[in-house]
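Left out: one protein chain. Kept in place: all the others.
Up next is chain A:
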Amino acid sequence: MNQLNQVVLIATGINTCGYIYDSGDGGPEGSDNVSEISSEILRRLEEFVCKDRKIGKGTERAMGGSLSSLLSGSLSLALCYVQKVFRSGAIHPQPRILCLQASPDGPEQYVAVMNAIFSAQRSMVPIDSCVVGVQHSAFLQQASYITGGIYLKPPQLDGLFQYLAAVFATDLHSRNFLQLPKPAGVDFRASCFCHKKTIDMGYVCSVCLSIFCQHHRKCSTCGSEFNQAPREPNSASETIRKA
């Protein structure tokens, strides 16, 4: 809550994502008038949705199934902007990213989202998540846990502004003194590549790190043959411990 704070809005569509609003860009008259700014934002959002729909019409996507938004794209845009601020400014800001998401996770974006999360962790940018959709988002849970942000699924959507103001608007220093929603059971289990079911014990290929639920003769991802019988790795690790 500071005059010097800066907000940037990025919209995520199904096929594209783009910048909607940047408070640092403010024209001479637009900086004080909130209603003007909000109508401008709404107008740009509608333009964005139309453009996104037009782009989506060309390609055939699964109709009727749950479509996911391009979370990886918008996280990348946000991180680019943060890097730009780090490189150009003399002041040291403490940036953070807030993701407001309603659509479900798209499993095809897993690698890209994880890369974005590790990049944010390295630059020390917390990713907060506010899930307003029907189900929990595993990607955002992991994102907030790894980067040190807050994950929240508000039980009452009527009071959304209250959640946003009380939980997400606080700066990083004040968060140490507040009772913020604690992460309840982040699911870090992996899913096997053959059946896509979540497993808590499995086999990992030592060459390409693909996860399987049963022992196979050959890795389906990299083609390496496992000609040795599953020798228990416990004996080797026990000898290391004893030595």
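In this section, a residue touches a chain if its C-beta (ideal position, glycine included) is under 8 Å from a C-beta of that chain, and two chains touch if they have at least 3 such contacts; residues count from 1.
What we mean here is this: contacts and distances are computed from a predicted model.
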item	value
Per UniProt, the name of the complex member that is left out, chosen from "Guanine nucleotide-binding protein subunit gamma", "General transcription factor IIH subunit", "Signal peptidase complex subunit 3" or "COMM domain-containing protein 7"	"General transcription factor IIH subunit"
Candidates A:A102, A:M124, A:A169 or A:V204 - the one touching the absent chain	A:V204
From A:A11, A:I117, A:V131 or A:L152, residue that would touch the chain that is not displayed	A:I117
Touching the absent chain when the full complex is considered, from A:V49, A:C80 or A:A102	A:C80
Chain A residues that touch the omitted chain in the full complex	19, 22, 72-73, 75-77, 79-81, 83-84, 87-88, 109-112, 114-119, 122, 142, 146, 182, 184-190, 199-209, 211-212, 215-216, 219, 222, 224-226, 228, 230, 232-234, 236-240, 243
